[in-house]
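Can you keep this structure in mind? I'll have questions shortly.
Complex shown without one protein chain; remaining protein chains in place.
Now for subunit A:
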Amino acid sequence: MSALAAEDVGMVKALGRFGIRLLWHPSLSEECGAEAIAILDDVAAGRVALDCLCVEGSVLDGPNGSGRFQMMSGTGVSMKDWIARLAARARHVVAIGSCAAYGGVPSAGPNPTDARGLQFSGWDAGGALGKGFRSAENLPVINISGCAPHPGWVVETLASLALGDFGADRLDGLGRPRAIADHLAHHGCARNEFYEFKASASRPSDRGCLMENLGCRATQAPGDCNIRRWNGSGSCTDAGFTCVNCTSPGFESPTGPFQETAKLAGIPVGLPVDMPKAWFVALAALSKSATPPRVRTNAHADHVLVPPARRPPKSP
C-alpha cells in the first residue's frame, strides 16, 4: 500500500512512464475471481509472457510443508506453489519488502507459519525458490527489502529492469539493489550534530541522537531513507524514533527490546559499520567532552531551547 503514493502520482502512473503495465495486481486490477485466475493460468502455461513477478509477503511453508497457511483463494492451490509456477515463467523475480526477501516479521520468534523469503531465509540463502534459483534473465531474486519499502525503491528498480541494463553487479550479497543499499539510513540524518557530539536522547521526543540509548541502528542499516525522504519530507529519525534496520535480514529479532540500545560494559553492541570499536570508544569520549552546552541542552528537549550563537564574522 505504500507504493500507491509513489512519486506523488501513484504507482500505476509512475510505472507507466517506463512502459510497464500491470498484468494483475490484487489491490488495483479490475479482474476478480475467475477472470483473475484465467490471467494467472495463462502465465503459468506460457500463453502470456511475464516480464516480472513481484511478490509481497513471506512464503508460508507450514503447516508441515503443506503451504496451507496461505491458500490462493478460489484455486485450491497454495500460494507457495503458485509462486513456484509463476517464477519459472518470469524474466525477473522481485521480492517487495523484507517479508518476501528474507521472511520478515512472520518468521520472528517461533516462526509459527514456517515463513521464508523467496531466496533467503534470514541471512541464509535457503528461501522458498532455493539457493540456486535464477530467473529467465539469469538473475537471482531482486530483494527490495524494507518494512515497508520506500515506494521510490519499487518504482526505480522496476524501471531499471525495464530499461534493460540491470545486471547482477547491481545487487549486493543479499540481493538488494546497490542503488539503495550502498547508502546507510544514517546518511543525511538531521540529528547529525547530536550524533557527532554523542549528545543522546534519553526518552521519546528528545531531539538528541537516538543511537546511544533508544536503539537506533541507522549507522548499520542499508538504505537511502534520510537522503530521499518518505511521504514528502519524512524519515524515521526525523520523526523522533529509532531506525530498526528494517532493510536487513533478521531485523525482526533483535537481542533486546527494539527501542533500547543493547550495551556491553556501557558500549553499544551494534557499532556503526566499518568503525573499529577502539576508535569508536575513543572518539565518543572525546566528542562528549567537547559537547557545546547548546547541543547538550537541546538533546534533552523536544524543541530548540538554546539557538546557535549569532556572531558577526571576524575581521582579519
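Methods note: a residue touches a chain if its C-beta (ideal position, glycine included) is under 8 Å from a C-beta of that chain, and two chains touch if they have at least 3 such contacts; residues count from 1.
Here, contacts and distances are computed from a predicted model.
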Between "histidine kinase", "HupV protein", "ABC transporter ATP-binding protein" or "Sulfonate transport system permease protein", choose the name on the UniProt record of the chain that's been left out. "HupV protein"
Touching the absent chain in the whole complex: find that residue among A:Thr157, A:Ser235 or A:Thr261. A:Ser235
Looking at the whole complex, which of A:Leu23, A:Ala44, A:Leu86 or A:Ala108 touches the chain that is not displayed? A:Ala108
Tell me which residue among A:Ala148, A:Ala162 or A:Ala179 touches the hidden chain in the full complex. A:Ala148
Among A:Leu28, A:Ala168, A:Val269 or A:Leu283, single out the residue that touches the unshown chain. A:Leu28
For subunit A, which residues lie in contact with the unshown chain of the complex? 1-2, 4-10, 12-13, 22, 24-37, 60, 63, 66, 68-75, 79, 104-106, 108-113, 147-148, 203-205, 229-242, 244, 246, 252, 256-259, 302-303
